[in-house]
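Of the protein chains in this complex, one is absent; all others appear in place.
First chain written, first letter: the chains are A and B, and each begins at residue 1.
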Amino acid sequence: MKNLFTRRFDRLVRLAVTVLGGALVFGVGFSLYALWPSNQAVGYEPVQPVPFSHKRMAGDNKIPCLYCHDGAERGPVAGLPTVEVCMNCHTYVQPKDKQGNLTPGMQALFEYVDPATNKPTKPIVWEKIHDLSDFAYFDHSRHTVGARLPCADCHGPVETMDQVYQVNSLKMGWCLDCHTKPPEPWRTDGRATRGPTQCTSCHR
Amino acid sequence: MSARPVTTEDLLPFPLVPEGTTAKDIDDAVSLPMESFPTRRWWIAFSFSLGLLLIFSVNVTITVSQGIGTWGVNNPVGWGFAIVNLVFWIGIGHAGTLISAILFLFRQHWRTAIARFAEAMTLFAVLCAVQFPVLHTGRPWLAIYWMVPYPNHNNLWTNFRSPLEWDVFAISTYGTVSFLFWFLGLIPDLALARDRAKHPLRKFIYGLLSLGWNGSNRAWSHYERAYGLFAAIATPLVLSVHSVISFDFAASIVPGWHTTIFPPYFVAGAILSGFAMVTLVVVLLRKMFNLQHLVTESHLEVMNKIMLATALMVGYAYASEFFVAWYSGVLYEKYVFLNRAMGPYAWGYWSMVTCNVFVPQLLWFKKFRRNPWLMVPIVILVNVGMWFERFVIIVTSLHRDYLPAAWGMYHPTWVDAGLLVGSFGLFFTLVLLFVRFLPTIAVSELKGAVLQKHAGAHHE
Partner (left out) sequence: MEKEFKSKGAPPRVTALVVAAEARPISLTEGGRARLAIPIREEPNSHRSAEEQKVDGITRRSAMKFMGATMALASGLAACVRKPPRKVISRTSQPEYNHPGQALYYSSTWTDGPFPYGMLVKVQDGRPIKLDGNPDHPINKGTSSAAMQGSLLSLYDPERLRAPKGAASWAAADQQVRGALKTAKKAVLVTRATIGPSERRAISDLRSVYPALRHVVYEPLADETRRSVWRELHGQDGEWLPRFEWASVVLAIECDFLGTDGVELESIQSFSGTRVAETADDTISRLYVVEGGLSLTGTNADHRIRLRPSLAASFVRALRDAVDERTPIDAFAAANDLDAKLLGALVGDLKENRGKAVVVAGAGLPKAAHAATALLNRSLDAFNKTLEWNPQPAGLIANSKAEIEALVEDGVDVLITLGVDVVHSWSAFAKHLSAAKLSVGHGLYLDSTLSACELRLPSHHVLESWNDARPRVGIISLCQPVIMPLYDTRQEAESLLAWASEAPDAAPHTRFRDFLKARLEAEELEVGPGMEVAWETALHQGVILGPTNAFVPAELDVPRAEALAATPLQAGAYELVLTPHSSVWDGRFGLNAWLLEVPDPVTKLMWDNAACMSASTAKRLSVETGYLVKLSTPDGSVELPALVQPGLADGVIMTALGMGRAYASAPDEVFGTNTWPLIPSEGRVQFDISVSPTGEETSLVRSQSEFSMHSRPIVLEATLGEFRANLEAIQEKRSKEHGEPIYEPFKYGGGHKWEMAIDLARCVGCNACVIACQAENNIAIVGKEECGNGREMHWMRIDQYRDPVSHDEDELSFHHQPMLCQQCDYAPCENVCPVNATNHDDEGLNSMVYNRCIGTRYCANNCPYKVRRFNFFNFQKRFVEDPVQKLLFNPQVTVRQIGVMEKCTFCVQRIKGAEFEAARTGSEMSDGVVRTACQQACPASAISFGDVNLRAPAGPAEVAVKQQSARSFLVLEELRVRPNVTYLARLRNEAGEEAPAPKKQAEERGDE
């Protein structure tokens, strides 16, 4: 009796099966890669309401991180500078461009300040960049004072960034990497041997 | 050593098919439901089970959208109907593998007529079963993939010490192997269906599914080897799956759960309920599609014998549980078992004992073993009883455990009931689709037996 399927069709079927199978495998692998959280957060760089350049402040002017983020050595939250803190300097330092009008940054800042009195009028609403899940309890001081780690170890070379972006994934795996086997320098200078790895350290 | 080669017939407890049944009769009989337009009976049954399936999906939606709170589970009783149903359905599945694999290895050729049903049932039962463990978790949307060990950005793995984790592997393996085994067996019959099919589309689909089966000796020898191989792989699963399921309880410290008898006890129970279900389905289908001459009373009788045996085993297990509870002298064990027999859920316990131990005793009588309409109520009751067995184990152990101050009661809700009933809808819908579109009896094997029979006849 004659074959139900031609040889070509048969080959076609086999091919189709192979291709589909391959596509499936690729698809799963790929979406895994794409959804892999470390591939999302890293590089997140929202536009901030005030064009504030960490490069100029922390880089060129060498203002220490703690001047503005003073909570970092005091408690869990590093904190953002209050508008007052900005005005500590900018009451006197008000950079202008060649035309002699205030730089965009300054103009933006003055939207939050009463130019007459230089007193803050309303809070600045920043875009959150380093955003841990609410169920993860991170304590800055534990790392800055306790383990004496420099800010850059987690936040990257902020002093080189005009607009800050996220450098590390800040995911649990990433934390655990250091908590289980700290990078060479820390161990050698005896700063951090290893961090806690129990759930309760971060989840409560 | 006799001169004449041993034939299948010598191994048969009874003739597989009536005298003079030819290969063609078998082909026709089995293919009829696939080729003819479904009967009214089929339609009625089908729409009924679709209705049940709808109930199921409605209650699934309610559960997932509103939460487990819609069920009866509460603080002392953390597991309710869902886990009862899981164990129940997994149990149902057992008969399939047992019949197709173990009986095959023991060359129990009478199995051929019912093996296909049984295997199909296994698949469908497992499908029903897996619905529940996923549903019963508080956050199913996470459960379905967090239960699976995979490398992730949290450097977190599953807990391999948890019996629930073992279930994941046990059940998935069981499901996969059963499917492959079943499909492998189907191939020659699908080829048959292909060759008989008139409509080009049917021809095409069956053609694809039969993977270009050409019935050559080479194909047959490969087939046989593969089949034997799968039987060998599937055999240990019959014992392993329900043993692992029973670890969910045996590995805990809950009085009434923490006992070493569970694995054999669960397997025996599973086979009992499995055979009860097969018998039920077979009796109905052979009536529906006039297969009485292929699936004979003798088949039913053998199955009933097995049920009787397992019923006795189960009865023994019940008794020994009580003995051990008393003999252990453990305060809590003693109380749990007294509470089962006399407590607020005594009705559950006694209906379990009645259905699983007392009712099957009727099968000592040949009449009950051979007459379909007499055995139907029995097998139904056995299934009810087996469901209650799991209910008793789970609920009565949990609702009164160690601290009396924490004792409570369990009251199932309508959602619980809907899910239980609905799961039967899922099951029967699949069964009916199966009988409509696939050969319900292993034609090739049966023919093999028949032809051999004739061959044997020539020796005289």
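Rule of thumb we're sticking to: a residue touches a chain if its C-beta (ideal position, glycine included) is under 8 Å from a C-beta of that chain, and two chains touch if they have at least 3 such contacts.
On a predicted model such as this, the values are computed, not experimentally measured, just so you know.
> Give the residue, chosen from B:D401, B:D416 or B:E445, that touches the chain omitted from the document.
Residue touching the chain left out of view: B:D401.
> Who touches the missing chain here, B:N74, B:S240, B:S298 or B:N371?
Residue touching the chain left out of view: B:N74.
> Which one, B:A23, B:I62 or B:L164, makes contact with the chain that was left out?
Of these options, the touching residue for the absent chain is B:L164.
> Pick from B:L156, B:A219 or B:I261: which residue touches the chain that isn't shown?
B:L156
> Take the complete complex as the reference. Which residues in subunit B touch the chain that isn't displayed?
66-69, 73-79, 136-143, 146-147, 156-159, 161-165, 168, 248, 251-254, 331-332, 335, 398, 400-409
> List the residues of subunit A that touch the chain left out of this view.
For subunit A, the residues touching the absent chain are 30-31, 33-35, 37, 39-47, 71, 74-77, 79-85, 112, 120-128, 131, 133-135, 137, 139, 141-142, 145-146, 165, 198-201, 203-204.
To be clear about the criterion, only the chains that are shown with their structure count from here on.
> Name, in rising order, each residue of subunit A that touches subunit B in their complex.
4-5, 10, 13, 36-38, 169, 171-174, 176
> Provide the residue numbers of subunit B that touch subunit A in the complex, in ascending order.
It comes out as residues 152-156, 194, 203-204, 207-208, 212.
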